[in-house]
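I have placed the structure first, in the form of structure tokens, so that the comments after it can refer back to it.
With one protein chain held back, the other chains of the complex are shown just where they sit.
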Amino acid sequence: MRTFADYQNKLRSMKPNIYMGGKKISRDDPQLIGPMNNIKLTFDLAQEEKYKGLLTATSHLSSQKINRFTHIHRSQEDLLKKQEMTRTLCRQTPACIQRCMGVDMLNAISVFTHEIDQAKGTQYYPRFLEYLKYFQENDLVGCAGQTDVKGDRKLRPHQQKDPDLYLRVVEKRKEGIIVRGAKAHNSIAAYADEILVTPTRLLTKEEADWAVAFAVPGDAPGIRQVVVTSSPRSRKQLKAPVAEFGSCHSLTIFEDTLIPWERVFMCGEWEFGGRAASLFALYHRHSYTGCKPAFTDVIMGTTALAAEYNGIEGAQHINHKLADLISVAELVYGAGIAAAVKSKPSSSGTYIPDVVFCNVGRRHAGESLYHEYQILCDVAGGLPATLPYEEDFFQEEVGPLLNKYIMRKTGISAENQHRCFRMTHDLIGSSFGAHRQIAGLHGGGSPIMEVIAILGNYDLKQRKEIAKYLAGIATE
Amino acid sequence: MRTFADYQNKLRSMKPNIYMGGKKISRDDPQLIGPMNNIKLTFDLAQEEKYKGLLTATSHLSSQKINRFTHIHRSQEDLLKKQEMTRTLCRQTPACIQRCMGVDMLNAISVFTHEIDQAKGTQYYPRFLEYLKYFQENDLVGCAGQTDVKGDRKLRPHQQKDPDLYLRVVEKRKEGIIVRGAKAHNSIAAYADEILVTPTRLLTKEEADWAVAFAVPGDAPGIRQVVVTSSPRSRKQLKAPVAEFGSCHSLTIFEDTLIPWERVFMCGEWEFGGRAASLFALYHRHSYTGCKPAFTDVIMGTTALAAEYNGIEGAQHINHKLADLISVAELVYGAGIAAAVKSKPSSSGTYIPDVVFCNVGRRHAGESLYHEYQILCDVAGGLPATLPYEEDFFQEEVGPLLNKYIMRKTGISAENQHRCFRMTHDLIGSSFGAHRQIAGLHGGGSPIMEVIAILGNYDLKQRKEIAKYLAGIATE
Amino acid sequence: MRTFADYQNKLRSMKPNIYMGGKKISRDDPQLIGPMNNIKLTFDLAQEEKYKGLLTATSHLSSQKINRFTHIHRSQEDLLKKQEMTRTLCRQTPACIQRCMGVDMLNAISVFTHEIDQAKGTQYYPRFLEYLKYFQENDLVGCAGQTDVKGDRKLRPHQQKDPDLYLRVVEKRKEGIIVRGAKAHNSIAAYADEILVTPTRLLTKEEADWAVAFAVPGDAPGIRQVVVTSSPRSRKQLKAPVAEFGSCHSLTIFEDTLIPWERVFMCGEWEFGGRAASLFALYHRHSYTGCKPAFTDVIMGTTALAAEYNGIEGAQHINHKLADLISVAELVYGAGIAAAVKSKPSSSGTYIPDVVFCNVGRRHAGESLYHEYQILCDVAGGLPATLPYEEDFFQEEVGPLLNKYIMRKTGISAENQHRCFRMTHDLIGSSFGAHRQIAGLHGGGSPIMEVIAILGNYDLKQRKEIAKYLAGIATE
Partner (left out) sequence: MRTFADYQNKLRSMKPNIYMGGKKISRDDPQLIGPMNNIKLTFDLAQEEKYKGLLTATSHLSSQKINRFTHIHRSQEDLLKKQEMTRTLCRQTPACIQRCMGVDMLNAISVFTHEIDQAKGTQYYPRFLEYLKYFQENDLVGCAGQTDVKGDRKLRPHQQKDPDLYLRVVEKRKEGIIVRGAKAHNSIAAYADEILVTPTRLLTKEEADWAVAFAVPGDAPGIRQVVVTSSPRSRKQLKAPVAEFGSCHSLTIFEDTLIPWERVFMCGEWEFGGRAASLFALYHRHSYTGCKPAFTDVIMGTTALAAEYNGIEGAQHINHKLADLISVAELVYGAGIAAAVKSKPSSSGTYIPDVVFCNVGRRHAGESLYHEYQILCDVAGGLPATLPYEEDFFQEEVGPLLNKYIMRKTGISAENQHRCFRMTHDLIGSSFGAHRQIAGLHGGGSPIMEVIAILGNYDLKQRKEIAKYLAGIATE
């Protein structure tokens, strides 16, 4: 397994193709440090003894110890471990652990390639296993290029005025395929080793060119990434973990990029477009049942801390709000456990979590998120919005006055009061907090996508039969 | 295992001590048939091959096949089975399966008696095992006498003006103890073989007399039950399962009732009052994670049926409402699965489900219930409120007109339309439906009791440590 | 103005055409007394000095003092008074005041007849004024026959397999028109003097036969009413106003009923079908901004009383729940005030309340109703569901025990405890309470009808212009 330093060295060797704020930047640009610190956790903590077996796993290919973020789930236990690992890590960052992107996509590919091979007699699955060996041996960081920019939402891919609005194969060559298009909301692509690409939706037979899945290094010729980052305001004196992290998303543009055949995992099998899309979504929503409870842990802990510092800890209405937060966290986590316990092996042996439990869990997390922010805001009061800047607390004229006037609960130092409300500002009053809201609602699938997934997979007919039986209506 | 006929015969032999509407009634009074039909399901279906291993279990005492409603949970699997059994049965009645009362209390007693013995050197647990053998061998129906009438809520038991407002020991004799008081909301007591009694709350050392647990036949001398029942309006022509069930609750009054020592499971150990109360609540809330999803199945199926008959099936807003219902059902069920998977054995070997998962599940069920009614009402329209009485549909002058004017979706007969909306009336427009709402909110513990249970068992301090870590505040 | 006795005498003279539970009943059947007691309030209190000017008005036709329930609103003040009258009266019954049906329909007719005349050169408005004089002079009780049974919701009236599924003109004769069809959810028709009928929806030019409005006595030849009633359980000893009221709805069937021309207010003007439907709905939704706050007053008062008797008055979480109830009541009432203040005169001079304010008010009332029930249920506890029957409290053996065990807050007598929780049962645990839920959601228009009304009348384009302006997007 690599160290974070190994990973950074590898990144430094990559070709600069990242654009940000009108400039091309390298992969060691300071603006990427905050976002990259999430990945750092996955390398650093995997070395720690106490996380052994949780952050690490045994490869079913090589029988070697590997980082769990490169592992294929071969049992219900693996899925439970992945969920627990995700919650554990996401408690150590206000952002998200990010590396789930790769592992969720790897597992999806391990399922659909096998299914295509069975249906079509292709050899994608063995090819994928070769790639997986390479991925595990090199302890790579992958990201998921799934969501196309989509153009006119009322038109199908092949009906778009510009056919590139969904990524597609424009040419097949002996050495590989040439792809063109763009993948949006491509989280962590700027500092991932590999981009794993799949279709984003159901396809029809006119859309064989859009049925394409592959892996590609993030700096391959013909790829440009335009990125946005979001981090809490950096601190000069009052250093704190909360301010050391961030998020980063790319619009990843493929301009006639060559993908060698050994990295192509679907090419033309349009019948499997929807399957690929929904499999990644499913694994990723299962990851959400780990990460969202952890974010609620952060919100909840901060709410409890603000309540204590504001002197209202233990009040009945505060207790009810904390119970609301706990309920969100544990209903979502419980749904993830149920999804793992009710998981089933696919034809390749990879375990697939239960669709309904994953989706009701993810949906509840998404639908509850803004309410969680409201609770923290409500309990913390207005100070997170009007707290003077860090520098003013250290300015000679007004600094001492700020420390005088921030005093509240007896026994809590001015600095700790300051730290508590500055973190609360970072969580609910900053652009970083605002981005977390949008990510929390849409990441891994917007609420309406979960409604579709739930209704598409639920045995509603059986419930109607129950109603008919009770009503005395003859059922077919 | 007994048959329903065996059970009825036993009941007929019991001494009449049931009061209803100003009259003393016998245990084969027609008003009890609807409620008793729930119990019937537990006897009848346990005989069916397809429910073997689900509705039946193997006694850890006798190694005999027993009804699972008399079983002690000896593994996570047992708890999963109990939950699944509960959901399965509760889909066959609009009321509830009711017999969980006994099994939940048996399991609670099997835990706290052992704990008292360990702490105090008493012999309650062996005594309980003897009783349990008798209970399993005779395939008895038990109920839970836990909630006292409580008098002034601001005063403790020993502070009440009338000390009987919490049930208590008034005398200890050689042959047993004499108890006085009343247990409220005592579901199914009118047709249970046995009443299982425990304290309802934390007790202090002044309250040793109130620390009492025991089993007693429902017709023991000195016991009077004042009951209320609730059933859908009975049908004359349009028979349907929905109208064949009901619920029944007793105010069970103990007027200096003798309890022989071999049936006493706590007597004076006030330190265990709260433990006993919370253990029954816990097992019962876990049962709710099975029964409430089943009731949502009924609501959901009826909503889907009404939508179909109203011709609005598949509309986007209907889909969202159905997804809401599915989410409630499966979040609650998922929480119950997680509670079973995370269960731990107690000192007696009985498995205890996870407190937090049980309580967030039960709370979510309770908090969502009225909203579920709203959805069904919304989709069904006003007809459930203004549907003419059954008799009018069979009256010669207006019957044909009613059948003419009830026609709506093509292909659905007048009778089926009628059946659909009559059942909907039974569910949301009847006193039975109204009772279900109250039971659904308060049964097994009101929402505020779950808030208390959640906050009392959750590691909130750990979440504050997470917040402090991220904020850079030194933790103790 | 008539007395209640006058009204009753008139009803007794009407031809029996009411069917209920398979039997034909007369208009003085005991089952109608509860429902009719609401109408009694409108007669009795109109005689009281203190309600002068509120329950009475001055006719703009005759300049005589009339009951406000027969008045045409000629000013904003009239609409404010109508709203205030409605809230005042609805605080004296757990049901609803009911007579708004007639006044809301009269006002609607006074608007659309004038508009038809202006557009078509007809003489409906003068004809209506003649009818109105008769109505006011005789202080009549009217009801609204608007909602058709509608058949297949996906088909328009003229597309139905059975054309009678929307009420229509089947023949025009010299003396009048012959109508056939049925009106559903026809509240209070069983004891109204007059049924006022209008179309229920937008119509197309193929649907001229369905464009019909008229007034007809409730017992006219060819009319049959099939009714359902709902009242709290009647009391034998513990008499209380709450148990003296009820509701009653008819399915009113017109079998080739003759309507004389002088009572016909629309006949063939299909362009005005939707206008007529929406006008009644509008006036009726404005009435809801008076009655729903009053029902919330009842729920709120009962919640506060139950909290007091349960000894939890003043607790923080109780206060928040009471504030929720107050907010519902006053937001809805405030919307009604705004609707009156922003009302505009129609071409006939009748004032029309603001559509958006009426509809957001009614919608909020409907969407909040189940939550209000949940609050009362939550605060009251389980007792409303398991309270023994009234007769048991007066039975010699168990009565004294019930009175012993119902004691709770010091200083409150057993009888008052009993009264409090029996009323709570009537409100939330009875078929009457369940009917109130359905009526509260669908009466005067289901939530989705208000969504349609709001979107159809709101200047959303203006808001998009605001957004475009701020975004710097050129607007047309």
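By letter and in written order, the chains are A, B and C; residue numbering begins at 1 in each of them.
FYI, a residue touches a chain if its C-beta (ideal position, glycine included) is under 8 Å from a C-beta of that chain, and two chains touch if they have at least 3 such contacts.
Note that the coordinates shown come from a computational prediction; the quantities given were computed from them, not determined experimentally.
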item: Contact with the hidden chain (one of A:Asp162, A:Glu206, A:Asp256 or A:Asp459); value: A:Asp162
item: Candidates C:Asn319, C:Ser346 or C:Asn403 - the one touching the absent chain; value: C:Asn319
item: Listed residues A:Met1, A:Leu129, A:Ala184 or A:Leu238, member touching the removed chain; value: A:Ala184
item: Interface with the undisplayed chain - residues on chain C; value: 91-92, 94, 238-242, 297-298, 300-302, 304-305, 308, 319-320, 322-323, 326-327, 330-331, 333-335, 337-339, 341-342, 356-357, 360-361, 363-364, 416, 419-420, 422-423, 450-451, 454-455, 458, 460, 462-473
item: Where the missing chain touches chain B, by residue; value: 315-317, 320
item: Contact footprint on chain A, counting only the chain that is left out; value: 19-24, 147, 149-154, 161-162, 164-165, 182, 184-185, 224, 226-228, 230, 249, 251, 253, 255, 310-312, 317, 369-371, 373-374, 377-378, 381-389, 391-392, 394-395, 397-398, 401-402, 404-410, 428-431, 433-435, 437-439, 441-443, 446-448
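The definition used in the following text is that only the chains that are shown with their structure count from here on.
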item: Farthest chain relative to chain A (centres taken as mean CA coordinates); value: C
item: Superposition rotation for chain A onto chain C, Cα-based, multiple of 5°; value: 180
item: Inter-chain centre distance, chain A versus chain B - centres from mean C-alpha coordinates, in Å; value: 41
item: For chain A paired with chain C, centre-to-centre distance based on mean C-alpha positions, whole Å; value: 52
item: Where chain A touches two or more other chains, by residue; value: 320
